[in-house]
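The structure's right below; bear with me while I get my questions together.
All protein chains but one are shown at their positions in the complex.
By letter and in written order, the chains are A and B; residue numbering begins at 1 in each of them.
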Amino acid sequence: MAANPWLLDPDRALPAEPTQRAIAREIHDVVADLPIVSMHGHIAVETIRDNESFGDPAELFVIPDHYLVRMLVSQGYRHNQLGVAPVDPRAGEPAEADHRKVWRIFCENWKLYRGTPTRYWLEHELVEIFGITQVPSADTADDIYDELLETLARPEFRIRELFDRFNIEMLSTTDFADSDLSAHAQLAAEGWGERVVPTFRPDALFYPDREQWGRDIRSLSARSGVDVADYSGFLEALRERRFAFAAAGARASDHGHVSADTTPLDRPDAARLFADALNGPLAPAAAAAFAANMLFETARMSLDDGLVMQLHPGVQRNHSEEISRVFGADKGFDIPVPVEFTRSLQPLLQAYGLEPRFRMILFTIDETVYSRELAPMAGVYPSVRLGAPWWFLDSPGGMARFRELVTDTAGFYNTSGFVDDTRAFASIPARHDLSRRMDAGFLAKLVAEHRLDIDEAIETAIDLAYKLPLQAYARLDA
Amino acid sequence: MAANPWLLDPDRALPAEPTQRAIAREIHDVVADLPIVSMHGHIAVETIRDNESFGDPAELFVIPDHYLVRMLVSQGYRHNQLGVAPVDPRAGEPAEADHRKVWRIFCENWKLYRGTPTRYWLEHELVEIFGITQVPSADTADDIYDELLETLARPEFRIRELFDRFNIEMLSTTDFADSDLSAHAQLAAEGWGERVVPTFRPDALFYPDREQWGRDIRSLSARSGVDVADYSGFLEALRERRFAFAAAGARASDHGHVSADTTPLDRPDAARLFADALNGPLAPAAAAAFAANMLFETARMSLDDGLVMQLHPGVQRNHSEEISRVFGADKGFDIPVPVEFTRSLQPLLQAYGLEPRFRMILFTIDETVYSRELAPMAGVYPSVRLGAPWWFLDSPGGMARFRELVTDTAGFYNTSGFVDDTRAFASIPARHDLSRRMDAGFLAKLVAEHRLDIDEAIETAIDLAYKLPLQAYARLDA
Partner (left out) sequence: MAANPWLLDPDRALPAEPTQRAIAREIHDVVADLPIVSMHGHIAVETIRDNESFGDPAELFVIPDHYLVRMLVSQGYRHNQLGVAPVDPRAGEPAEADHRKVWRIFCENWKLYRGTPTRYWLEHELVEIFGITQVPSADTADDIYDELLETLARPEFRIRELFDRFNIEMLSTTDFADSDLSAHAQLAAEGWGERVVPTFRPDALFYPDREQWGRDIRSLSARSGVDVADYSGFLEALRERRFAFAAAGARASDHGHVSADTTPLDRPDAARLFADALNGPLAPAAAAAFAANMLFETARMSLDDGLVMQLHPGVQRNHSEEISRVFGADKGFDIPVPVEFTRSLQPLLQAYGLEPRFRMILFTIDETVYSRELAPMAGVYPSVRLGAPWWFLDSPGGMARFRELVTDTAGFYNTSGFVDDTRAFASIPARHDLSRRMDAGFLAKLVAEHRLDIDEAIETAIDLAYKLPLQAYARLDA
């Protein structure tokens, strides 16, 4: 072990300027230990139900983390070298089986993460959660691997035990529309029903240009008990599933469309497109029109079941067809595209935007819409809330720019508070803590510039960290 | 009254960092008391002519302020609860008649404005202008209401008396093309002709897709004394009105188009569209082409009468048709859209951009064009000046980003200095003071980084606060 153990500064990510740092520290002290409300994420519910060990260090930190993997790929490593298996063993070289080697690649390349949120999250995880005392490097890789291996095998490092240690009050998973929700039911039977809830994600059903769409429709049919022979049956089956999710505790639906278009189709047109799709994949333009129509229909349905509607548009998935074919989805090759909200959301907001029983939470990776479109809409439509900085923007700079660009027009109280959107369970406390630090820094600047009183800043920080996420994701059928 | 009276810090909105704050304070001290030049705003000229009282607190602060109203609407209040009357009594519930109740809603929701410019402006108005000593809240609402009611009734709080107190040297109203300018004439007769001037706003006539267009053309015909039977008559009538405005002291025309397109039409095409429009509303695309053509014609006309041309593009008006139908225009539901200047302005700038007797001031709510399009154009075309951050961007952050994004390429001397663009007379000193503070902060950073000397910074601050607005809006026919 090194002479100087690895320590994290208690003031990390707070403003460097001393006046603002002192104020930010005062604010952060109040919110640091508030419970975590994690209303949108991608932890598989089965891992919570089964409460298994996280495996070895490569399995926990490297292989499933697309932020971390993509940075190594950008410097010439191949996915399989990093332990990522090809989807079909014939499609590519096999994954590196020696996970110690995978871990070494990561440690040797620690410097690539300088200045990135991955660096920040991993420091927090390794030091604060797993007690590592050496900085990753070629020299320390093996020591750290051994130490982590031992730690991860201990029962207090299983996921449910960490729920308590992390002070997670509520966590939402993301579940396909045809999910049987059995894992959620089992958790509910064990008293975890309020703590782990599902989210309804029907994207696969809304894009009928996908090869697997017909299969997914049959699965929906089977799960819902509704014969999905036409568009009416489709809407009925969706309604059934939404109520099933709501009954299982769901607070929200989630929609990862390419564009934010919400133009409804006339009923006969929608029915015709649906009928066509049953005969084979639609052309992309027709599929996009159908998807836009389904966002409109989703808003309408939410008036009945109270699910909050989340929209995550603007990503071109699988930018490299080769990576997609060999290694599958979510491997770091999703690239943002420009997105437009003002005109795209108008049909939906004309119909439901003033409706007290409708709520929509908007996310973006295109920062140009913050001050131009999102803040002006959230600052007037009672149904609209702005989600937290998403994906590539879930970073110190991304968070600072979000508050800077939306607060003037939308204030704090039309935002959702922090949403972590992570696949990496162990990173949840780091992500929430970083958000609390960045908001403390933003509020501290307002206080230091005499634009806000310290007691107002503290109340606002508590709201952003804890109360607003609960309010934003509260079902509206109550 | 509270034990601790509400006081505003003299250093508010200056940089938090002590070195920069000290420099900024030194700069601000020099510009704080310079006269106000308010060259683009929306105060009704009749209110100045009649010099009536501002009414009660809700009538002054809440009901007419779309910034303030929209924030309350975003949290679920309805316009009529806030005292906003439906345009047609049959169209919606009547406005709350008890303005004390309206005022209470505002005070109870004071926290919504945290971090917004509305908060900053209202603090300045309530404390500095009206002597309020309690922070708005449910508890203080009635006290403040009573105190304001009494204050607003005093003769020294009428608009013309406040002109002197606010040190307003010149203020421009915005007037429809068919305005008779009689209120301006009366003010001139009372010696206020140099102090209050009109601005020529012909938008209504340039968009022949509007139902009321034919009526507006007849009104133009009547007012100008030119028979507007065809496109030639239309141009002649516009010319007449522009000269009438110029004779009444106008410095500028103003154009609130959806896009910045300035493509001219061939004369026969323009004439044909105009003839079609006389028979009924044009299709949107044809109307847009006509509007673009009229921007080009406006530049041509300005060579004769010297009016400076202001362009405010990029807003989708009346995003909610329901709000528009029930409560009318300017109720907070105008939402920005992306805007493009480089290609859109090329036809106009090809023709007149190098003309010494032409000047155009460009505004935007889409910040993406600052460094990409506006600064590069203003930094080379002698006719182009950049207006101040507009509407949702008229905020501490918006002002900071404006200077940050345009100064590299356009410098300070291709910008117009501050333009308040407000409907709220009592907010004018607050808005100008905030601008002077933010520019002082920006200049202080340059000084602290040894990129500018303090005497240069002070001279620049004086230019931005006072001299540049006068220069930018000086008529070019002199």
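Just so it is clear, a contact is a pair of C-beta atoms (placed from the backbone, for glycine too) under 8 Å apart; a residue touches a chain by one contact, two chains touch by 3 or more.
As the structure is a prediction and not an experimental result, all values here were calculated from the model.
Of the candidate positions A:Ile43, A:Val73, A:Ala252 or A:Ala472, contact with the hidden chain is made by A:Val73. Only one residue from B:Ala375, B:Val419 or B:Ala440 touches the chain missing from this view: B:Ala375.
From the options A:Pro89, A:Gly131, A:Gly280 or A:Pro338, the residue with contact to the unseen chain in the full assembly is A:Pro338.
Although one chain is not shown, part of chain B still touches it, namely residues 17, 19-20, 340, 342-343, 346, 349-350, 353-354, 356, 368, 371-373, 375-382, 384, 403-405, 407-414, 445-446, 448-452, 456, 459-460. Residues of chain A in touch with the missing chain: 8-9, 11-18, 70-71, 73-76, 111-117, 119-120, 316, 319-323, 332-338, 365-368, 392-393, 395-398.
Everything below uses one rule, namely that only the chains that are shown with their structure count from here on.
Chain B has its Cα centroid 40 Å from the Cα centroid of chain A.
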